[in-house]
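Here the complex is missing one protein chain, while the rest keep their positions.
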């Protein structure tokens, strides 16, 4: 759940609701509960059965919507979709804020998308050849064009065709004047769940959204499934016979909120289990266990419980760092002014510390934290990572940078240990990861995407596949 | 130049510059000088020859651009276009803020448009049939689709073809990575001028933009002309042989800044001339002449000069009414709390007042002003309007409401006089208007569009032509 | 009424109302109408007869008050005072925003003050010797201390004593839980008027505030008068037998709104009269007369009427320059980018121009305007100033800078003419000024303060008298 200073960035969250008089408001709260998945932009589209109305903007959900704007949308419709988007650089990223809305004289379509396509660049080129024009740099616009291009007066057929053409990761929430549609890629790379709130249907990237609005979890959307919700109720179809579950491991390890469940497994429990497994694989003589807040706390508690070493609050995070916060100058930083994270001297001084973290990307943050613990008097710092080394880039919507920036793609664990200045460093094994999360061993990779650890991508990868952070530079 | 409380709303202004290291900044100042033409939104797109970068937003030019955003664009390019947009209602009008930018893998196109097409609805339907999808409700997107659809690797040919298909009013500023293009409809319904700033070329809706940035006026863009500016210089082409000048009369009467020149005629001078002509056509025994600020001041001074009745400041406008101003409640309004405009008792008390205004739309404002003058002690109020009665709606970008709301479309001058409570009411004649502005009598209607006074529209009008204020409701 | 780019700054405006259920709202509108007298800060204090409630802030009236804050105050009381304050520099000027509120366990006192004391520094020193502590740098706090120090259970006596001790300019609006008090210094240096709105009493620095809220002018407050308004009605007392009227001339010439009346004379009419007198004293052969907007327009029209030379809009002011406006860089300025004021080439090109302005302070603005007119093609520029040369600093609340900065204190008219680059320069004579405004010649200086033109100050001037703009540096 931490988003400050981490080198991994999630792409987005989607939300949808059909059949509730407070559709827009509930979407607001639902998006709010998933704010950790994206802080750059937010948007809501609603329908009253005749038109689509929308409002979007840059910033957090409560920056984008004031009382008046939310009321406006709330009064407009009984169904809504929403989206939060992660932070990127760029002079004008507004156009990419979702839901994208496409309006025609016949009907309208709004789309919210979590994930990343691997053949978007190729498809876009082909569409442009055929006269399509694009106003955003997002994959989602490609999906809309594919649907509209082949519009055979049968929206569902067009959609199925479009989904059969696109490759990669996508959890989609779509809204027309007449339907709410959820769709998930054949690998189910991103989480997407279905819930019920009274007579209304709800879809959300994470189940924590259901809890917040008082909805009941019904089931996860299946890989390759399209769910269509309208006034006649809900029906499900599959657009492919080749679904092969491969949910992103990082959702458990790092991204999702600890109170969410993914495929029946609670994220906090999964993390604690990762910590226990790590303790089993890599015990160490030490005085205290501490976790890097916030996402590694659960794993640290698990590690502490399993080893019997007491869990302590060895680091603390500053909660009030807002958008307008004035960062310390380089000079002050060198003089020791810290932000975001402080080591707690009273806890670590004179102690052998186990520092549990969920991952190492470039290594710079880890080096800083190890240094901070030593400055605060730790006599030994043993780093334990509750996931395997990240050696390969992610093409499915996580901004792990290019492989050249991934420290584990070029360096051995021992080299990384030296680089970050730890007394010891152990990563969880891939087997340990699988076992800890308790996935079905009958499934390929136990149904989990391990590509960033193993390089085995569940989909084809196209030569011109574009990493998320490279999108802004594209046309 | 007044935009508060007036019932006529202009559509927009466009600006463009090629070949200046401060392209974005000069566009900012240029747009700023034309802010009276639109307060809803503003945007700038720049190019460095490789990419198009843009920033847009809702509000005034200096709401939309802060120092950082302007610097960002300024550092990005040597050429820019910009746009200001007039105020409409609607939950999400951001998508309509211009310049619109269309990005493809080959190249990009940004468009800023002042005017209104009369066959946009028809063209959009046809394009959608062929698979185009639209994200805005603006005509401008139709133009872009027409260009891109028929893209024969020859941008200029595609553009010419597109312009030959669209009907109505358009002054366009377009920017690609390689060219700045200005284009004007065959009637030249909206003003568009060409200027020079050092080695840079500048285009702008009004010449006041040239004055503000220190540029020199070169000439007006001609009806039916396309001007292409690139690193090889400037060249001009015509996309039609049927150009027939018909500049909007209202630009002289009401919209343009008094320091702008349209087709060689200064707007302030034109207005004074209208006032003089009005004095000639409709003199009256009175003690003072006063004008409704700001746009009628010039005409009032002309009227005063011609009649010898002294011009006085009989009404004053409050300058500090900002966006966040708290409007008086109905109760306070009834108790006499005024905003925007006050009558000056010391000037009008016990006097016979000539109140000069530039136009009457619905009549409600005029009635309020006449009442205010009487409340302040005027013994007689003689209303003189420096234009003919507005009897027909405008389809070319001025939001004059539907004809049913135009008081003069249903009522005689005497009925209007009673309605607004004046002692006498005289409008300028159409001949007087023509003569005062001194237009070339050889041209049809002296080269001016008089449609709102006469119902003679210079273009075809399609059955489904959409008035500007109806756009927001469309898909 | 112009406040941008002028070198003369007014201090403030005060407003008060007793006995109206919308006391705070009417104060808001009253202050708003006097916004030209101060843009730095604004505040309102109200009473419900038991407590004083207040809200203040930096910025314009509608920056400081949002709907919620105004409602809060409006619901709190039946009486209110308000204040707008002019713009100064300084890191923390909030403390100086008025009304100042002094709360004690017995009762409270809030004060709004327009003017400047000449013995504040001396009085403050004496009070500090006696244990008073100050939290602001404003004179107003001195007045409060004097009242409270000598509080003999008779507020009115304490007030009279305090007013007999302070010297200088002060138009005061004071509010306790039980009374609204207006007080004016023995010279009546600042304007202050009394009005009626239904059963409520109103006081305001300018009568335009009455017009805006629909109140009726009753009379001006007299020099040396205290007006006490409470539930028993209104009564008047004098705290001195030595009142000698000397209203600031600059109120007519420059500061006040043209629709205000000061001592029965309309400001616009006075200015026109100044222009006519100037025409009589200093005619010139020319083609057009133009005034520097906004405050010199009336004088220019007067000059034009008297000479028969047509009045034209030779310069235009940009209305949308807001707080966040990005000023052009020095480089762009040198390249000709203008702000605030543009010359209208079509009007002045090839013409002999009479440029009427109301005053010259440092001369820099005049030089810039003359240059601008020449750049726009004026063949001759004749400057006519509708007031005498400002040779002495003002100690009564107008920030005319120190005398060393006043160009006329060191230079002859001919030297100034050269400095500003005019073909001719004539100021109005002091006699002409008196005559034009039509003041009672029986009164000393016709009852007007002419100190800035003559150096004859109507009060003693103390060696340590502090100029307004020096206050921020003081303790």
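When the chains are written out, they are named A, B and C in that same order, and each has its own residue count from 1.
The rule is simple: a residue touches a chain if its C-beta (ideal position, glycine included) is under 8 Å from a C-beta of that chain, and two chains touch if they have at least 3 such contacts.
What you are looking at is a predicted structure, and each value in this text was computed from that prediction instead of being measured.
The chain not displayed here makes contact, within the full complex, with A, C. Check A:81, A:343, A:356 or A:436 against the missing chain and you find that the one touching it is A:343. Contact with the chain not shown here comes from a single listed residue; of A:126, A:211, A:287 or A:405, that residue is A:211. Among C:104, C:199, C:330 or C:404, only C:104 touches the chain left out of the display. Although one chain is not displayed, its contacts with subunit A can still be listed: residues 1, 22, 25-26, 28-29, 32-33, 35-36, 60-63, 65-67, 70, 197-198, 208, 211-215, 257-259, 261, 266, 268-269, 272, 297-298, 301, 305, 310-313, 316, 318-322, 324-326, 328-329, 331-332, 335-339, 342-347, 376. For subunit C, the residues in touch with the chain missing from this view are 51, 53-57, 69, 72-73, 76, 91-92, 94-95, 100-108, 121, 124-125, 128, 130-137, 144-145, 148-149, 151, 473-475.
As a working rule, only the chains that are shown with their structure count from here on.
The touch graph of these protein chains is an open line.
Subunit A and subunit B have CA centres that are 47 Å apart. Mean C-alpha positions place subunit A and subunit C at a centre distance of 59 Å. Among all residues of subunit A, none touch two or more other chains.
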